[in-house]
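With one protein chain held back, the other chains of the complex are shown just where they sit.
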Amino acid sequence: MKAYAMLKIGATGWIEKPRPVCGPNDAIIRPLAVAPCTSDVHTVWEGGIGERHNMVLGHEGCGVVDEVGSEVKSFKVGDRVLVAAITPEWNSVNAQAGYPMHSGGMLGGWKFSNVKDGMFAEYFHVNDAEGNLALMPEGMDLADACMLSDMIPTGFHANELADIQYGVALSFFCAGPVGLMAIAGAALKGAGRIIVVDSRPDIVEIAKAYGATDYIDFKKVSVVDEILKWTNNEGVEKVLISGGGSTILETAIKVLRPGGKIGNVNYFGAGEFLTIPRVEWGVGMAHKAIHGGLMLGGRLRLEKLARLIMTKKLDPSKMITHRFKGFEHIEEALFLMKDKPKDLIKSVVIF
Amino acid sequence: MKAYAMLKIGATGWIEKPRPVCGPNDAIIRPLAVAPCTSDVHTVWEGGIGERHNMVLGHEGCGVVDEVGSEVKSFKVGDRVLVAAITPEWNSVNAQAGYPMHSGGMLGGWKFSNVKDGMFAEYFHVNDAEGNLALMPEGMDLADACMLSDMIPTGFHANELADIQYGVALSFFCAGPVGLMAIAGAALKGAGRIIVVDSRPDIVEIAKAYGATDYIDFKKVSVVDEILKWTNNEGVEKVLISGGGSTILETAIKVLRPGGKIGNVNYFGAGEFLTIPRVEWGVGMAHKAIHGGLMLGGRLRLEKLARLIMTKKLDPSKMITHRFKGFEHIEEALFLMKDKPKDLIKSVVIF
Amino acid sequence: MKAYAMLKIGATGWIEKPRPVCGPNDAIIRPLAVAPCTSDVHTVWEGGIGERHNMVLGHEGCGVVDEVGSEVKSFKVGDRVLVAAITPEWNSVNAQAGYPMHSGGMLGGWKFSNVKDGMFAEYFHVNDAEGNLALMPEGMDLADACMLSDMIPTGFHANELADIQYGVALSFFCAGPVGLMAIAGAALKGAGRIIVVDSRPDIVEIAKAYGATDYIDFKKVSVVDEILKWTNNEGVEKVLISGGGSTILETAIKVLRPGGKIGNVNYFGAGEFLTIPRVEWGVGMAHKAIHGGLMLGGRLRLEKLARLIMTKKLDPSKMITHRFKGFEHIEEALFLMKDKPKDLIKSVVIF
Partner (left out) sequence: MKAYAMLKIGATGWIEKPRPVCGPNDAIIRPLAVAPCTSDVHTVWEGGIGERHNMVLGHEGCGVVDEVGSEVKSFKVGDRVLVAAITPEWNSVNAQAGYPMHSGGMLGGWKFSNVKDGMFAEYFHVNDAEGNLALMPEGMDLADACMLSDMIPTGFHANELADIQYGVALSFFCAGPVGLMAIAGAALKGAGRIIVVDSRPDIVEIAKAYGATDYIDFKKVSVVDEILKWTNNEGVEKVLISGGGSTILETAIKVLRPGGKIGNVNYFGAGEFLTIPRVEWGVGMAHKAIHGGLMLGGRLRLEKLARLIMTKKLDPSKMITHRFKGFEHIEEALFLMKDKPKDLIKSVVIF
C-alpha cells in the first residue's frame, strides 16, 4: 500500500508498505480523513521520540472498517468509525487502574506513529478494536471526526486534570488547537472566568468564541502581575497548560491560589528538570496540585465526545482553517503544520 | 418594621414586627429585591414544615447591608450583597464534613422562613455573615441576583449530585424554574444529551434555550419505554429530579444504566416511603447510585455562581416571566406562584 | 471431564461434560481449591437466577493454567493463578466507564455458574485471561487464595461504596463471611467505630478479631434506638450491608447521619420494592447516599488484595471453619453451606 512516512529524523516521503495484518482482536481501517498534528512535526523534525525509519506518520483520523479479527463483535466491514490517537490494551493492569493511556508502561497507549505505523496510509491497524473503535454518528462531518482523535480529548483532559468546577476562575496557557479545545472544555465544565495567555492577538477572537473571557499577551505584560492584579492578589483556582517551555510550571504555581490545581497536557520537550518555586508552592504545603497526563482514548470516550458534536454543544470546525481534498495532499497539510503560517490553526485532509 | 408573613397554615398577611437584632457575627440586610418560591407556597398552604405563626416569609433575595456585628470584617454598612436561601453555621461539625446545609442537624442550614423570619420585610437577619454574604458584582441585575439564592444553586446541585461528566446522556424530570436551572447546569457540565420529561409543551422552548436536546411529554407516552428506545435499551447515564411524586425514583432507576447516578433536589412531600424497584436496581448490585441533597449556600458559592452570570455564561433572566416594582407587590407575586398561570415560570419583586 | 453441577432448580449432582474450549483470549484452568458460596445455595435451592440445567457450579477458586489462547502473553501453562468470581470483558464500554462488573449489561461480569459453567470441575474456562487472571504469590495458602475470588473483594467493596474515611463510625449489618471481610475492610480503611448488628453471639469474637468494636443483637434490642443512643442521637456516618431482608435499607437510613453513605453488597432476593423512609431521608435532601454494587474482579484487584495477605495485613483464614481434602468432597462442602451448622462460617475444598 501507499503511505506517507518519516524516513528518518528530518526527512519524510511517500513509501510502499505491506497492508497491515489483522489479529483476532484487531481491525484494519481504510482512512476517510486524517489530520497532521504538531506532534508529527516534533517527531520528524525535532526527533521528539528518537530515530525511526520508514514509519508511517499520523495519529488523527477516521475511516471505514476494512477487516476485523475473529474476536471483534461490535464492528463489521463497512462500518464508519472514529479512532483515537491513543489505543490502549484495555485488559492491562494500568487500564484497570484507570490509566489506560499507560497500558504496558508509561505512555504505552500511544502506538500510532510511535511504536507502529500511523494513519497516513491506504490502511491502518487498530489493536483491541472492541475497545478502541466507535461508530461514527450518521451525518458527522469527516473533519470534525478527525478532531475527536486528539485535539478534543487532549484539550478536554486538561480540564479533567484540573478538576474544573462551576464558576472557577482559571488561566490558560497557550491557545493552539489543543488550547482552543481546552478552552471549549473549560466552558463545558462551567468555568466562570477563562483568562487566555498567548501572544497571537489573531487567535483571541476564536478563543472567545470557544468561551474565553479575558486575554493576556505575555509578550507585553507580566503574566503573574496581571493575573494577581485581576484576582485581587489571590490568584486563579486552576491553570491549564497546553504549551510553553520548561519554566511554565513556575508561572502556573505563582498565579495559583492555595487549593488550586494545574492541568497539564503539554509535551515538555527540553531540559533535564521542570521547576517548582519553593516559596509560592507553600514550602510544600499549599495544596497546589500538579497534574499532567496523556489523553484518554477508547470507545466510550469517543462516543461521549461525538455526542457533544452531534447535539451542537461543541463545534470543532471553527478551528479547522485549512481543508484539503485528496490523499495526495497529506504532505502539503503536514508542511503547513511545520511552517505555521499566521492564518493556520489546524489542517485536515479528506480522502 | 413592615413584613409579609405566614399568619398560620393557609393564611398570609402584612404584619408589624421589630427589626431583627444583630449579634457579633450577624448582619442586618435591607432587601432590594425578593422572589417568592414554590416552597413558600408549600409552607403556607400545604403545611409543609408544620404550623407557624406570624413568621415572615421569603428566602430568595438580595439587599444592602444595614448593620454588621463586631466580628464581621468583610462587609460594611452600604455594601450590596447576595444571600443564599441556606445560611449555615460554618464552624459546625457537619459543615466541616462538607455538608454545611446540615449544620446543627438534618437540613439545619435552612433557616429563613423555617426556623426564623424570612426576607419579605423591611429588614432581615443573616447569621454568620462572614460566611453567608457575598458582595454583589457591580452591574448585576437585581432580579438575576435573586436567582442566586435558591433557583440556580438548587438546580446546579442536582448536577453535582449526579456527577455529570463530558458527553453523558441524562434524563431530567420536571422543568420548573429549578428544573430549568438544572438543565442550564447540565449544559455547563458538558452533558451531551439532555432529555427533558415534562408535560408543558410551552416550557420546551425555554428548556432548549438552556440546553435541553430532547423532550418527552409524560402524559402522552411511557417515559421508560421512550428513553430505553432512544438509548438502544441501555438507559441514560444520569437522571436529575427536581419534581415528581413518590414513585419518581422508580422511573429514574428504570431508565438508568448500571453505574448511573440519580441527582435529586426534589422535596418529597407525601407518603411514608419512596420505592426502589428491586430487579431494575440490580437486586442491590447495579451501582445505580441514589443521591439527594439540599443546596449549598455560602459566600464562595455565591461568588462563583455570580461570576457565571457576569461573564454571560448563564442568563437566569430567561425564566423570569413576571417582574413587579415595589415592596407592596409581594403578595401579588406570591399568589402568582400559588395560582401558577400558564405563562408563569418565576416572579420577582424589586423594591 | 467430571463436574459437580446444578441439574435443575433444587437438584445437584456429579455429571460428565466436555473440557471447555480455549479461544484466543482465554485460559483453561485446572482448579487446586474451590469454595462453595451462599450464592451457589441461592442458585440451586431458591432459583435465584432462574432455571438452569446441568450447569457446573462454583465461582470461588484458584488453580493451575492448563492452556492459554494465542493472544494471552502474561500467563503460561503451569502458572498458579488467582481468579475472581467476576470476569469482565475489559474492553467493553461499561468497563471503560469504571464498571467492569457490568460489562455487556447489568451484572454482566458475573459469568461463572450463571451464564457459563463454574469451577467445580476438573477444568474451567476464563475469558479475557490477560485481564482476569493473576499470578498466585509464592507461599500463599490455597484456602486463602479462594477467599480472594469473592469473600474479600465483595466485603471490601462495601467499604469502597460507603467511602470509609479515617475515624468514621459505622454500623454493619450481617456478619457472615462477606460481612467479616467487610469488617476487616473497614478496619483497613481506618474506621474508628465498627458496630456489628447480627444475632449470632458466637460470631462476635471473630468479628472483633477482624476489627469490630461494638455489637448489637437485633433480636434483643431495637437497632435504631440503640445506635442513636450510642451516637448521641446523631447516627453513624456509614452503614455497610451484606445481608438482611427488603426493609434493611429503612433501618440503614434511620441510623445514618446527614451526609452519610450506605454501601450495600447484599443480594436482595425478594419483593418488588425496597423502601426508603421519606422523612428520615430528609424528604429527599439529606445527602444520605445509597450505593450498592457487585464486586470488582480482575488482575489488578487480585494482585492488590493478595498483597494484603502476603504482608499479613489481612488473614482470611480466621473465618475458614471447614477444610476438606479431595475434589470428591465438593458436595459435602456445598451442603454444609446449605445447612449452615452453628459452627460454620466458610468451607473450602482443596483438591
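A, B and C label the chains in the order they appear, each numbered from 1.
Here is the rule we go by: a residue touches a chain if its C-beta (ideal position, glycine included) is under 8 Å from a C-beta of that chain, and two chains touch if they have at least 3 such contacts.
Predicted model only: the values in this text are computed from it and were never measured.
J.: For the unseen chain, which displayed partners does it touch in the full complex?
T.: Checking the complete complex, the chain left out touches A, B, C.
J.: Would you indicate which residue among B:T12, B:N25 or B:S242 is in contact with the undisplayed chain?
T.: Missing-chain contact among the listed residues: B:N25.
J.: Give the residue, chosen from A:A84, A:L249 or A:I330, that touches the chain omitted from the document.
T.: Looking across A:A84, A:L249 or A:I330, the contact with the absent chain belongs to A:L249.
J.: Looking at C:E122, C:D217 or C:E303, which residue reaches the missing chain?
T.: Once the missing chain is taken into account, the touching residue is C:E303.
J.: To test your reading of the contact rule: which positions on chain C touch the chain that is missing from view?
T.: Residues 156, 160, 165-169, 185, 187-193, 211, 213, 303-308, 311, 313 of chain C touch the chain absent from view.
J.: Touching the absent chain: which residues on chain A qualify?
T.: 94, 97-99, 101-102, 105-107, 246, 249-250, 257-259, 264-278, 281-294
J.: For chain B, which residues lie in contact with the unshown chain of the complex?
T.: 23-25, 70-71, 89-93, 95-98, 100, 128, 130-132, 298-301, 303
Assume only the chains that are shown with their structure count from here on.
J.: Looking at chain A with chain B, do both copies bring the same residues to the contact (over half shared) or different ones?
T.: same
J.: What whole-number Å value describes the gap between the mean CA coordinates of chain A and chain B?
T.: Here chain A and chain B have centroids separated by 38 Å.
J.: Enumerate the residues of chain C that touch no fewer than two other chains.
T.: 97-98
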